[in-house]
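A single protein chain has been omitted from the complex, and every remaining protein chain is retained in its original position.
Which chain is which? They are A and B, in the order written, and residues in each are numbered from 1.
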Amino acid sequence: MRAKVMKLASETHALLTIARFGFKNVFSTRLALLGQFMIYALIVAAYSNVFYHIPPEQLSSYHLTVSQMIWYIAITEMALFCSFYNFLDLQADIQSGLIELSLLRPISVWKLKLAEWLGGFFARFCVLSIPSFIVAGLYAGSFEINFVSVIGIIVSLGLGAIIFLCAHFMVGCATLWLKQSEPAYWLWQKSMFLLGALLWPLVLYPVWLKTIVWITPFPAVLAVTGNWVIGASHYLLIGGFVAQLIWVRIFLKLASLMNKRVWHYWQNEGS
Amino acid sequence: MSVIFTENLSRSFKTRDYAVRSKGLKGWLEKPVFKTVKAVDDLSFSIAAGEKVAFIGPNGAGKSTTLKMLCGLLRPSGGSAQVCGFVPWDKPQELSRQIGLVFGQRSHLWPALPVQDSFDLLASIYNLDQAAYAAQRNKLIEVFGLQDFLGQTARTLSLGQRMRCDIAAALLHQPAILFLDEPTIGLDVTAKALLRDHLNKLAHEFETTILLTSHDTDDIERICGRVILIDHGKKLIDTDLVSLKRDYARNKTLRLATVEAQPRYEISGVKIISQAPHQITLSVDTNIIALEQVVADCLGRFKLQDIAIEDFPLEEVIKNIYAGKSYETR
Partner (left out) sequence: MLKRINYLSGLINANWRTHLLGVKKTLFLAGMMFVQNVIFFMLWAVFFHSFSQIKGWHFADVAILIGCSSFSIGTGIFFCDGICTLARHIEEGTLDGFLTKPRHPLPLLMFSRSNAASLGDMITGPIYWIWFGKVSLMKFLLLLTVSLLAAVIFVAIMIVIYSLAFWLKNNSRFSAQLREVMYIFSTIPQHGQGMVVKIIMFTILPAGFISLLPVQLTQQFDLSLFLALIAAAAIYLFLAIAIFNRGLNYYRGWV
């Protein structure tokens, strides 16, 4: 028991160190961060323009305002922009064979990658969050957030990030079978946009589709976070939080299983 | 005591045979045909602690495949192996603490991080005791001469610098065995010599077992004391370097500087390699004629200003073995 606790402690320490380096790494590409923010601001601007032209009476029938719509997309797009194209990193490692060195380390690849990418996610969040809130506030003309909703958004983003990055790990591993993981990524990404309600809240979705989406993990990545700015009920917010916890558990397990599959494939098929 | 032990180790790969496929639409609809390639065939050897062994063979001989099986990256099709008491493919992560890997073009270092940070990160991953890590790191920095570029990011290092850092990175956790797959590939002459010196210092300092694959015979001669030669997955030769040269190199090179302007020499078993005014270089086939006989003869024929006797280059020895011209023990 004591040995297990010691092992867990040392592993946690190692993963925190990796996360710290993932965090630092983001700042080596400052110009790229600025470019990313500019694109983010343009997307929010472009969709804000669409929302301002929705017939007001139709929008209010869903108990939504233009300001809430803009804040919603600002939050979900921020979640997306904090995540980056991490699967490409893993794809490159597999295609170059560099994965062999990573496989032969005392800590599993999936844990190392997840820690590094979470560090990067947190770094991008630190850089993008305040400017994003300002951009959203400027376009919306009001601030749909308070202290509680900011805490909720941060916690929700963190949990969503774990699910998202575990998915990135699995998509990256798909390179072994597909030779190129982009097609898997496209499907995952667009499914997440649709079923995770990237652009507009789930309240606008048809009832049958709303039922289906909650069977998938996608709302836990985006919609649940966005709900904090559209005046969702406490019931929905708590339910969303619980859904995120469940999916985090599932995706961590899936990432671990995928890691074992990668080992199995590599040992039997070679590079 | 053996740290590496293999018995009847084999590994086959199934690859698709596109040569038999018909062209066009017919080819799409045909059932794929596979062929089996035996990369490693019935390989058995053992390596004791502290040995420095060159694992050589022509391209496609099965060297990298064998190395990967010994690291646990590949599961064999047959046979068994033990490395540091572990079956590699069953316990690769446990074994990883006992071995260090340097795979030519693949780096342990994080490209965007300074070398020092990469070392610290690896120390964290291997859960090294801080004091022990600091002592080991400082020793490796000294042995490999890394002081000047510890603060540089890995992507800004030259290939030679990066190789030295990679080997140091592979040794931070004080592994018992170091596997090196083409460590000097792409390096210039100076960088190669530097790296070989460092590896020799390392082996002396830490008593690390080294298993090295390389096409560069200078790597073999200057680092290793033993050679295992494989071809088509089978072990052809397993001997120490001195015996290899003695038993498999029948030619000696004789360089003579003479007073005579145009020295000539013709005798069975002796070939003229090159000729220049007052110089002649001869290749003596010691299976046909004794070297001392040729030397004595030359002393009698010419007024010699200088004489040098050289072994047949190891490169030529190995080339002849690959070509199947195996010269058995005299």
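What we mean here is this: a residue touches a chain if its C-beta (ideal position, glycine included) is under 8 Å from a C-beta of that chain, and two chains touch if they have at least 3 such contacts.
Everything numeric in this text was worked out from a predicted model, so none of it was measured.
Remark: the absent chain touches shown chains A in the intact complex.
When you scan A:L128, A:L198 or A:A220 for touch with the missing chain, the hit is A:L198. Annotation: of A:G35, A:G141 or A:G231, A:G35 touches the absent chain (contact as defined above). Here the missing chain is touched by one residue of A:R2, A:H53 or A:H234, and it is A:H53. In the full complex, subunit A makes contact with the omitted chain through residues 29, 31-32, 35-36, 38-39, 42-43, 46-47, 49-50, 52-55, 58-59, 62, 179, 182-183, 186-187, 189-191, 193-194, 198-200, 204-206, 209.
Definition applied: only the chains that are shown with their structure count from here on.
Touching subunit B in their complex are the following residues of subunit A: 10-11, 13-14, 17-18, 21, 24-25, 28, 96-98, 100-101, 103-108, 112, 263, 266-268, 270.
Subunit B contributes residues 13, 65, 68, 71-75, 89, 92-93, 95-97, 99, 101, 103, 106-108, 110, 112-113, 117, 120-121, 124-127 to its touches with subunit A in the complex.
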